[in-house]
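A short write-up of the structure that comes next.
Left out: one protein chain. Kept in place: all the others.
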Amino acid sequence: MPREIEFRDALREAMSECMREDNRIFLMGEEVAEYNGAYKVSRGMLDEFGPRRIIDTPISENGFAGLGIGAAMMGLRPIIEFMSWSFSLVAADQILNNAPKMLYMSGGQFGCPIVFRGNNGAGGQLGSTHSWCVEALYANVPGLKLAIPYDPYEAKGLLRTAILDDNPVFFLESERLLSIKGDVPEGPYEIPFGKAKIRREGSDCTIVSFGRPLYFCLEAAEALAKDGIECEVIDGRTIRPLDMETIVKSVRKTNYCVVVDQSWPFASISAEIAARVHQECFDDLDNAVARVNADDVPAPYAYNLEQEMLPNARKITEAVRAVTYNA
Amino acid sequence: MPIDITMPRLSDTMERGTILKWNVKEGDAVSAGDVIADIETDKATMEMSAYDDGTIAKILVGEGESVNIGTAIAVLAEEGEDPKSVSGGGKAKGENTAKKQDAESGESGSRVAAAVSEKKDDEADTARDSSTDKAPASRGHERGENGRLRISPVARRLADDNDIDIRAIQGSGPGGRVIKRDVMQAIEAGDETARAVPPAAKRRTESAGETMPVQAKRVDLSQPIVLAGKGDDEPRPLESRTIQLSNMRQTIAKRLVESKTSIPHYQVSYTFNMDPILALRGTLNKQLEPQGIKLSVNDFLVRACALAMHRHHEFNASWKGDSIQIHGEVNIGIAISLPAERGGGLLVATIRNADHKSLRIISAESKHLAEKARTKGLSIEEMSDSTFTISNLGMFGVEHFTAIINPPNSAILAVGAAIQKPVVRDGQLAVGHEMAATLSCDHRLIDGAMAAEYLQTLKQLIENPATLLV
Partner (left out) sequence: MTTTAPVVKKNLALELPTDSLRKWLRDMLLIREFEVRCMQAYQDRKIGGFCHVYIGQEAVAVGCTAAVEHQDPIITAYRDHGHALARGMDPKYAMAEMYGKIGGCAKGKGGSMHMFDKANNMFGGHGIVGAQIPLGTGLAFATKYEDEVMNGGENSRVTLCFFGDGAINQGAFHEAFNLAALLNLPIIFICENNGYSMGTAISRGTAMGHDITVKAKAYGMDSAVIDGMDVLSVYNGMKPIVDRVRETSKPVFVDIRTYRFKGHSMSDPRKYRTREEEQQYESEDPIDKLALVLKDERRLGDEEYDEMVRDVRQQVRDAMKWADESPAPPIEELYTDVYTHAWGPYLGTSLPEMLRKSSGDDAS
């Protein structure tokens, strides 16, 4: 039965349902237990699963990320929460050098079924150190998977898929979305990785994005529709694996493509997708692929500057107009 | 304060520069970094970029004109200035401009000569009358003219699929790029002018002539003649349509009318026994094959015509109205037709000092020039200063034709195919190769007997081709 719940509740349901089914799964991170989660994602889980499975850690990302990877090598299935993906940078050696490469370096002997999850992205006036969008950095590494949920329904289905996956999954949530509500079925369901979802159909321009910027894409699409420009908005869902098939199919139809990406433009997800659209849809393009990224500057604190830095509906609207020769 | 754009120093030894082409016209907005003109220096053709943002208020030096370094060639109005109120240059012109000698123009019309005067005037008018947002369309055609057509990939595909001639479409995208919308409009409008020319008309031609059996080109009359729309698709009826003139086409029209109406042409034809030259060519090509060299009949003709000049100076001369200019160099022009994809048309490439060059070098140069003309286009230097021109339609199986003199040449040789036919040799009927060539001469310099003598010399050289090797 679907009912309306918050994004954070959907995440918790996915974790709790999996933990009830499989006692190899445990949740570890800063403030996940007694504090009930810094963002209340794990609220109540300590009560249900107890301190052996809902484990508070010190502020020691490199340590507990590595601990989780070691436990995964032994066959457990840890969920490691980063309060913010910004803090994962101090655990970079563990999450990039060990988790994604263990299977390969050991010649297939030791896998690493682990989920790292937490808040990703700017938008809360937290200044530069706390506003990381890590997808461009981390998606570069083979051996890991990377998912970005869009709404509560996606959050629950994708997180379950992540937890059941035998490979390391980086699960990038957005603090700005945790309180939004949406219809979510009771009981477990999975959303497969590598299958994009078309959030809005349109024939005039393809917009590809992931996670929170999709809201701006849809807002822009509504505005553009008033002028007769119908955008097709694609929620990529996962960056590794990336569903190029859906993107290519859409671009073949629309002949225009805008990629919206909240990370910096240089060597970013949008750069990757643009390159691949140019390769795979060259003869279908009526204009070069346009990219809307965060500005190429550290995230500022001031509200107006931060809003200007991030992708927003105005920038997306302008990009669509320009790329479809409607500027 | 308006900014003078001056002739830049683009090479260490450059003293003067020639404006080959303006990429902007008066009234155009430019940004720092935009390529505004192509400049020919003593060494190369270079792009000239703007250093400031603004609007082109005046163009002071037209295409084809050359000026010293530092001379103002255009005036840029800065933001807030009214381009129309900017008077003729921030300062007086540094010097009188010198129109580049006409030497490089010809039957084919070089893209430089590309109608220097007409174009300038036309565009000046356009600029005065229209706002800058019309610029992309006209720029699109400039692009098309030098062969570099801007079109998006999907627009190209759509045009191909629907047999739309993209050159007839006004591009509405940036820089005149033809975009999907433009092609769709052309399709929807049933724009007949945009229907592609049948492939037969797109056929490339070779300048370096090969002998070719006539029958290979002969139409099989037992089959119905159809003009295929695209490859072997179903036939399409001939349709009425209008094709806008490219600048090259305009130039060709103007120059050839000028030539044909102002020069007293007359023609003299001759038939050459081609067996010796074909035999020699066969032997040489077999020997040269490992080096990747293949001589054409035309290479022999270039060499022969050039050598003949040493006995017949008037054929290497120009009519100057009150004098005759005998040239010190023998530069043989070869007419090259351009492929339809590059806008079609003709140009004349110059083999300089052909009388001092071996067959091997002539062959390499003409191949290089033909290839470059069809792909990247030729530089001014590669098209200028010819003193005599050869036009060869032999590869089409043409037996005989006449050509119009390429000013300021005094003659042009029109060459047909070397054709296998019954011939009388030493009183015996035999099978041999013969080639007809027709010389068009300017009667102001060259009298009929002189033409006959030149052809005799040519015949000697061609029928005793060993002399061409030394």
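The letters A and B name the chains in turn, as written, and every chain counts its residues from 1.
Here, a residue touches a chain if its C-beta (ideal position, glycine included) is under 8 Å from a C-beta of that chain, and two chains touch if they have at least 3 such contacts.
The model shown is predicted, which means the values in this text are computed figures rather than measured ones.
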Omitted chain - touching chains that are shown: A
Candidates A:Ile5, A:Ala65, A:Ile163 or A:Leu178 - the one touching the absent chain: A:Ala65
Identified contact with the non-displayed chain, of A:Leu103, A:Ala139, A:Leu158 or A:Ala271: A:Leu103
Candidate in contact with the missing chain, chosen from A:Asn23, A:Thr129 or A:Ser179: A:Asn23
Residues in chain A touching the chain absent from view: 23-24, 26, 52-53, 55, 57-58, 60, 62-76, 90, 93-94, 97-98, 102-111, 142-143, 145, 166-167, 194, 241
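One rule holds for everything that comes next: only the chains that are shown with their structure count from here on.
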Chain A and chain B, separation of their C-alpha mean positions in angstrom: 58
Parts of chain A lying in touch with chain B, wherever the complex brings them together: 255, 282-287, 325
Of all residues in chain B, those that touch chain A in their complex: 152-157, 172-173, 179-181
